[in-house]
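What you see is the complex with one protein chain gone and the rest in place.
This part shows chain A:
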């Protein structure tokens, strides 16, 4: 009797084990399928995110660029007066560098296509050292370049070489060197940079902008005076749509 009991028990155990193994196999399959689906979804989201925010390539010759007496720089095809795209940025601000890398080509293309008048306003958003002085040196040096094309090249050069906010950078030597590298041949350029001739004018301009325009931070992009949020200004396709739609409206 005890033997039969134990045989029955063994059979039951074997059946249980078999059932358990099956359950375990099913569990493992479900797990693999789930992980696979999750991985595909994650990659899909990442791919979509990158694809829909791709930067444009700069196409064709840039439209004329001119330094204005107030220190702003206008990039527009002759005769194009609207929509006005005001870009407020600081050479020392990392987000401005990111926006130029991401959306800069779109702004250039829209100006080239005659679909926008782009106005660059270089300001100093920083109140702390050494970032503040870095920004002041850089923006006043840029004002020493009257040629618009070279100004824009210098503008890009500075972003490429942007120092950390917590370190002294944009030294006078560097600014002179980079100016020459982008093709500034003007004999007055070096002394203008070294004597920091435009610091006062730049600071006055910057304070005026910060006071009047209620700039919350840099970069700020305004289309016909209305600020865009960063989900638009940092997404080239959205930025293009916003500006083209402003032209229609």
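In this section, a residue touches a chain if its C-beta (ideal position, glycine included) is under 8 Å from a C-beta of that chain, and two chains touch if they have at least 3 such contacts; residues count from 1.
By our rule, contacts and distances are computed from a predicted model.
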| item | value |
| --- | --- |
| Protein name, per the UniProt record, of whichever chain is missing from view ("ATP synthase gamma chain", "ABC transporter ATP-binding protein", "Methylamine utilisation protein MauE domain-containing protein" or "cytochrome-c oxidase") | "Methylamine utilisation protein MauE domain-containing protein" |
| Hidden-chain contact residue, picked from the options A:149, A:165 or A:190 | A:165 |
| Missing-partner contacts on chain A, residue numbers | 2-3, 5-6, 9-10, 13, 16-17, 20, 23-24, 26-27, 30-31, 34-35, 38, 41-43, 45-46, 48-50, 52-53, 93-95, 98-99, 101-103, 125-128, 164-166, 215-218, 230-231, 234-235, 238 |
